[in-house]
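Worksheet for the structure shown next.
Every protein chain except one is present and positioned as in the full complex.
== subunit A ==
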Amino acid sequence: MEDEHKLKSTPFTMTDPHFVKSTKKGIMPTPKRLRDLIREIRAARTAADERSVVNKECADIRQTFREEDNTYRCRNVAKLLYIHMLGFPAHFGQLECLKLIASPRFTDKRIGYLGGMLLLDERQDVHLLVTNSLKNDLNHQTQYIVSLALCTLGAICSCEMSRDLAGEVEKLLKSSNAYIKKKAALCAVRIIRKVPDLMEMFIPATRALLNEKNHGVLLTAVALIIEMCEKSPDTLNHFRRLVPKIIRILKNLIMSGYSPQHDVNGVSDPFLQVKILRLLRLLGKGDMEASETMNDILAQVATNTETSKNVGNSILYETVMTIMDIKSESGLRVLAVNILGRFLLNNDKNIRYVALNTLLRVVNADYNAVQRHRSTIVDCLKDPDSSIKKRAMELCFALINSNNVRSMMKELVVFMEKAEPDFKTECSSNIVTSAEKYSPNKRWHIDTVMKVLTTAGNNIRDDVVSQLIQLIQASSQLHAYAVQKLYICTTTDLHQQPLVQVASWCLGEYGDLAFVAVEDEEPLDITEADVVELLEKILQTNYSSVVTKEYAINALMKLSTRLPSQTKRIQSVLSIYGSSMDLELQQRAVEYSALFTKHDQMRSGLLEKMPLQEAKVTNGDDMTNGDALLDELEDNNDTSNNIQKIEPRKTESQNILDLLGDGNEPLAPVISNSKPSKDTSGGGALLDLLGDLDMSSPAGGPPPLMANPMLDSPLDSMMLIGGDSSTSPVNNSLDEAPAYPPVTAFEKNGLKIEFNFKRDGEQIQVHLASTNSTFSDMENFVFQAAVPKSFQLQLEPPSASTIPANNAGAVTQVIKINNPQKQAIRMRLRMTYTTNGSPVTEQGEVSNFPNNLWQ
């Protein structure tokens, strides 16, 4: 602080170096030269050595600074700047820089301003001092000192500085010296960027700059106009009148003969050309008349520019962007897209990359023109550069339509096979989406998704499994075809979990069709035993996840009625898993075994084919690519600021509500046991339960387990699989007169919350049961719920605050809802708990309440 005061009070007149030296000579050793310091630092062998050299030098420098030595200040600051670049703190040199700037010597100023630019930025509080020095130097008679000041102003340029010095800059903008004028123009750019209000004062001077011949002045003037036009639509309109003049400048530039000063590889001043093209883009955007005036010159630049080198292509690239952005003629737009098409064939990877990037930007506006370059774009999928590959892939997906979907998919599947894992995820999910959008027929669709599963199996989105199952299920003529294909795929490769899951499901449902001849396909030479053996293998192999095994065990059970010759064998396999270490498998095996013994007469009815599933709305049909999915996942994992992020999800669920309309079909895995089906003998409700079991075990997480798998009645335990927890207060919904199907209100990261409903007159009681399928307890569990204002909600205390791990019990709680206006119920949930010592917050929304609940 003391330094600063001194600085303000004493004007800087440089003492004669001679004088300083003679008075201080004996006391102070000559400071090390910059060159020597750099050598010494470079000689340091370790980081610690380097640090000690630097620390010692910094101490010396501080000492000299303290002694107010003027002779060597410049050298010391220079050394400090080197030290700063190595990453060491150097801010104690800031004031010394100011002193150097105030010195009359050019050498001092040059280093002082350099230090100022490196050590100060607009965040520093010493600005007032800098501003004063700058003001002085901007009026200096030596142009190089004015230049240093302008350069520093351009680098720091804080708001205050902009306001204080805008006047000086405007004056310099009108100077007769081109060297100063160009620098002043760029300072003006920075000033306007910082304080747009100051624009007005520069406009007259700027217009005059366009009459200059000097390229530096023209270039910076155009930059200044661009900045003004970007900041203010009024100014944009003002400068639109100058379009003919700007075009003339560009024309002169291209037509002018060779000028060694400004040529780059035979191209006349590319920097100026590009700047002017950029300005034209701004001026022509959205303005028919201005755009029309530009057509000719743009065509001229587009056709006459030398393209053998990067520099020519940089101009073409800018031209293309201008053509695409303004209201240009359609012929010109085609020309532009063709230039990009030519870029794609260029040897230079940078140019190929730029082309793909730009095509991606314009593909929607000029779809057909881009479509013409499809084959070149597809070739870019084979590029060694991964950024190019990625762009090409994105562009390919943008170009798929129902006409080219077959050939494009073929290419993309080949690409995916060879691609790196991170590509596979994005590519596979895009293929699935596009296949759904443009598939010419179901067989092709099934083939394509199956191909995705076989090539990128473990990298795909979770919902692809249920999507494919549904697709197969819905195309009844293709059941035999699909099941045989899947059989072949699975026998060759058991690694791809999603594929194996789909195969298991289909074998279970349509196992009997594996032996039927299919048109155009070679018949499979297999026996019923082979099919069962495959499923056994899936159960045994280490590649299979628990979910896959669950699929397989269900399939086996189903096959017990489809392949009567194998019933005995299936029974014995099931009995083996009756003692599986995995609870879920064990439970299923035990229950299924019981079906053979105690309830054999119901078995065939229970294991009927699944009824056609409604499309799951949660499948994310609108999802366009893997990115979106990833975003959502990140959202969900982000527990800290979920509050804002719940908004989009809210609308999503409202959409879901819309989709459902007033249909009676609830959303999630829900047991609809209110009406037993007619065609089954007594086991109708159970069939539904089982059906639900099949579909409710997607890869998202295994269905809940119960506390004690060994229940006396298999019937009861079947119910439990369906989702009711044994601790749930309302259990026997089968017996109850108006039954409301339970709803899975929330299921994520092992936490599952189920709602069971009861109506007490006008009041709705929601009995919720929270279970935990992870391996560690969830402690301090707090459940909160919120409903729209038209409802009244009352939350009773929970049964416990800890949800035991491994589904070993549930926390129950009762929510009472009054719904006087009889509206559809929607509820927001918020759960917090601690698991393994780390707090977790989850949020969710439930809108799939059974609607007979309030009607």
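We adopt the following convention: contacts are C-beta pairs under 8 Å (C-beta built on N, C-alpha and C of every residue); 3 or more make two chains touch, one makes a residue touch a chain; residues count from 1.
Going forward, contacts and distances are computed from a predicted model.
*Asks:* Leaving aside the chains you can see, what is the UniProt protein name of the one that's missing? Options: "AP complex subunit sigma", "Centromere protein M", "RNA-splicing ligase RtcB homolog" or "Ras-related protein Rab-15".
*Replies:* Its UniProt record gives the name "AP complex subunit sigma".
*Asks:* Of the residues A:Met85, A:Leu128, A:Leu345 or A:Ile576, I need the one that contacts the missing chain.
*Replies:* A:Met85
*Asks:* Looking at the full complex, which residue from A:Val264, A:Val334 or A:Ala800 touches the chain that isn't shown here?
*Replies:* A:Val264
*Asks:* Quick one: say which of A:Leu114, A:Leu606 or A:Ile753 touches the chain that got left out.
*Replies:* The single option touching the absent chain is A:Leu114.
*Asks:* Which listed residue, A:Ile388, A:Val532, A:Met778 or A:Leu853, touches the chain dropped from view?
*Replies:* A:Ile388
*Asks:* Consider the whole complex, including the chain that is not shown, and state which of A:Ile101, A:Val146, A:Leu219 or A:Ile297 touches that chain.
*Replies:* Among A:Ile101, A:Val146, A:Leu219 or A:Ile297, only A:Leu219 touches the chain that is not shown.
*Asks:* Could you pull out which residues of subunit A are in touch with the chain that's been left out?
*Replies:* Its contact residues with the unshown chain are 16-18, 21-22, 25, 30, 33, 35, 38, 42, 71-72, 74-75, 78, 81-82, 85-87, 105-107, 110-111, 114, 117-118, 121-123, 142, 144, 147, 150-151, 154-158, 179, 182-183, 186-187, 189-190, 193, 215-216, 219-220, 223, 261-262, 264, 269-272, 274, 278, 310-311, 313-314, 317-318, 349-354, 384-388.
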